[in-house]
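Reading through the structure tokens given below for one structure.
Apart from one protein chain that is not included, each protein chain of the complex appears where it belongs.
Letters A, B and C mark the chains as written, and numbering starts fresh at 1 in each.
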Amino acid sequence: MPKAILLVIPVFFMSFFAVENVAYAMHITEGILPPTWVFIWFAVSLPFVGIGTYHVKQKKRKIPGYLPLVGMLGAAVFVFSCFPIPVIALNGMATSHPCGTGMSAVLLGPFVSVLVAAIALLIQALFLAHGGLTTLGGNIFSMGILGSFSGYFAFKVAQRCRLPLFWSGFLAGMVSDLFTYLGTSIELGLLVIEKGGSFFKATAEIFGVFMMTSQGILCVVEGIVVGFVLVFVYKRRPNILLNLGIIKNDTKPLQQ
Amino acid sequence: MVILQVRNIQYRYHDGTFALRGVSLDIHKGEFLAILGPNGSGKTTLLKHLNGLLKPVGGEILLEQKSFTQYTSREIFQKVGIVFQDPNDQLFAPSVWEDVAFGPMNLGLSKSEIAHRVDEALSLVGMKPYANKTVDALSFGQKKRVCIAGVLAMRPAILVLDEPTCGLDPAGVTSIMMLLRELNSKHGITIIMATNMVDLVPVYMDRLAIMYQGNILRVGTPEEVFSNAAEIKYACLELPQIAQLMQVLRDEECLPLDTLPLTIGEAKKFLVSRLNGNRSGTASSLIV
Amino acid sequence: MVILQVRNIQYRYHDGTFALRGVSLDIHKGEFLAILGPNGSGKTTLLKHLNGLLKPVGGEILLEQKSFTQYTSREIFQKVGIVFQDPNDQLFAPSVWEDVAFGPMNLGLSKSEIAHRVDEALSLVGMKPYANKTVDALSFGQKKRVCIAGVLAMRPAILVLDEPTCGLDPAGVTSIMMLLRELNSKHGITIIMATNMVDLVPVYMDRLAIMYQGNILRVGTPEEVFSNAAEIKYACLELPQIAQLMQVLRDEECLPLDTLPLTIGEAKKFLVSRLNGNRSGTASSLIV
Partner (left out) sequence: MEFLHHTFSDVYARQNNWLTRVDVRVKLFYAISLLSINLWAKNMFIPLLFLSASFILLFSIKIPPMAILRSMLLPVLFAMLILLVKGLHEGEKVWLSFPILGYKVVLKEEGLHSGLHIGSKVLGGISLVITFSFTTTISRLCAALKWFHVPNTIIELLAFMYRYIFLLLDEVSTMWTAQKSRLGHASWKKTIQSLGTLGGLLVMRAFDRAERTYEAMHVRGYEGGGILTVNLSPWRKGEYASFIGMVLILPMLVYTGNIHAW
């Protein structure tokens, strides 16, 4: 049976590409999650959003310019997530879209990044019909929380290991992307529990499908792009990265 | 010879804005064409069509008598170079040299050929001494010049510029315009330029097109177009200052004028002949 | 009466750029002052000092004879309103009404007072019908007007504008300038405006200051300042078109001129008198 899935589902994803709209396939659409899970995911996500809000609120009191900065970088990350990234996939060249959470986690820190992701998801749900209002909690969990924290820690660990800036950015982008898809897969996989299915098998299958279609390569490509972004800013305006506290004075931009 | 022919093109942005409503325009080889029009009339949209960055929803564009569809986009980009308004949108590389090399490098040229082209382009715009500067250290006008060099390095036959003088000081405007005139007359590059500065048009351009609400209202030489003051006003434009002065003299003081002088030189000639003529016969100097 | 006195201020950016090198300037109550100068001469930097946004590293600024240090920054912001060049940087609220209300709200006014001021400011700039529009739905010139309204709603005595006409079409330029002139003459608001458009200066402004490399080169009425053509040229500026024409007539054709006419009106008056005068006695019309 799994074999059949592996065959049929990619065909479906291809039809996604056929309309060039796989953009936000990592968001769970309105109506898919049953009520219980809607509540659970909202319950999980709200504290993180709350902490992020608190962070911003505290900080804007001290630094009034912080709010426009977060808003503007948030908008920039949103626009970044609209970039059409060409990837090589099962069906040849296709374009997909980065999540952007890795980058926002690096730029803004994990909690604020969750808040920004939550707002971005709300905007997408309302004005693009990508994702949904009742599934907002679930999507915040996978893209916001898992994406931000995994990306942030990947970046910090890489910096601690004195990896060059490019590779730190690469890891942040790639890891956060992987975790976002993993999160979505888990959420979908959990749905089969009540029907007596095997959670791990379903999750692994869905995750496998994500990875097999363009999204697997997308993770790597998003990593590369985030790496390039950081190096570019470092070369042109290192002060920006220093002011945001992303790098210390001794960071190397690229392996020499 | 018509090098670029725009045939009844229409364009609609995805939000429904009908930005071009059937624009037709012939661009002659080697001319310097100005595109004027109020804000939002579709100048930028039209320019983006001229090198295939936007695809019209109706109509077509011919480059050297062949439809754009018969070229690859790379061929078009190579023949038609475009410079946008804000230089900060276009300088991608950390240093001047690298930025100008961006285009030639993407053409897949050899290293020595790239270096040659970059040097050539930089000297054309007079920025050779700055080759190793970082882009952020340049002034606004200098950035503008580097942008133009970046396009020239691809050796285009046609150069398209969107408001190249906006935000520059008067000396900077003159310097950019002189540069363009030189590229146009000495190097034979066809230039199409959108602008809001009517005073420049009669001085530098051969022809101008006036856009209004996604249409071309009028095309012609500055003399032809500016002779219709009502139309100019309708299109939210103004006559050049000199023309305004002469118009006032004509209308309020009944000075007989067949054609409105548009530039300082023309106005001078006319006024001198009038002033001298009035002194019936005394064709000498004006000193009284 | 001097309302704002700039005394020998200096300013240096973080990166070491010495942007102001001892600027002194008296601004009179109710005047309309232009600040001209080449790109990078420090116009924007000076304007940002005029309401305390930047603090000079040397020298001081007096507002109504009292040093800036004796005011709170809120008091200064209330008296001196500033409008920057790019309206998109300044309109951050979702709707026009909210954006204009932002200033009064931060002043801690009552709701009804806020509403009153917003309505007043919007009608001053002629944007009342747009109160509920989204900011994105406005044209460039309209955005500019909303920016001005946002500052007017704080009822400043002094209005500072950085290149308010850049990027507008000629009709838009005229409309903004007429608005400013009305605010200046009817409502008695002192206006200081940086600009690159020399043609506007003699028509609208009482005085102008020319900046060059962080210094003020010259201050005076347009007649005074533009009479020194060499200095204008040195400061990368140009004479207004009309003045250029008259200058050419004077220098090349030896037309006797005490002062250079700068505006169309002045030039007309002069030319008419010359043309008529030459016909010795026939003071009637010019029809030949």
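Remarks
The definition used in the following text is that a contact is a pair of C-beta atoms (placed from the backbone, for glycine too) under 8 Å apart; a residue touches a chain by one contact, two chains touch by 3 or more.
Small disclaimer: the values here were computed from a predicted structure and weren't measured.
Among the displayed chains, contact with the absent chain in the complete complex occurs for A, B, C. Although one chain is not drawn, the whole complex shows that of C:Leu25, C:Ile61 or C:Ile82 it is C:Ile82 that touches it. Considering the whole complex, the residue from A:Ile40, A:Val157, A:Met211 or A:Val229 that touches the absent chain is A:Val229. For the options C:Ile35, C:Leu63, C:Leu122 or C:Val135, the residue in contact with the chain missing from this view is C:Val135. The omitted chain makes contact with just one of the residues A:Ile123, A:Val157 or A:Ala204: A:Ile123.
Taking the complete complex into account, residues 1, 3-5, 7-9, 12, 15-16, 19-21, 23-25, 29-32, 34-35, 38, 49, 53, 56-57, 60-76, 78-80, 82-86, 88, 93, 95, 97, 103, 107, 115-116, 119-120, 122-123, 125-130, 132-134, 192, 195, 197, 202, 221, 224-233, 236-237, 240 of subunit A touch the chain not shown. Annotation for subunit C: contacts to the undisplayed chain at residues 48, 51, 53, 74, 77-78, 81-82, 84, 86, 88-95, 97-98, 101-103, 105-107, 114, 133-137, 150-151, 154. Residue-level contact of subunit B with the missing chain is found at 14-16, 48, 51, 53-54, 73-74, 77-78, 81-82, 84, 86, 88-90, 92, 102-103, 106-108, 150-151, 154.
Keep this in mind: only the chains that are shown with their structure count from here on.
Put simply, the chain farthest from subunit C by mean CA position is A. With centres taken as mean Cα positions, subunit C sits 47 Å from subunit A. Under the contact definition stated at the top, not a single residue of subunit A touches 2 or more other chains.
Across the interface of their complex, subunit C is touched by residues 37-40, 139-141, 163, 166-172, 174, 196, 198-199, 236-238, 240-242, 244-245, 248-249, 252-256, 264, 267-268, 271-272, 274-275, 278-279, 285-288 of subunit B. Against subunit A, the residues of subunit B that register as touching in their complex are 94, 134-136. Residue ranges of subunit A in contact with subunit B, taken from their complex: 235-237.
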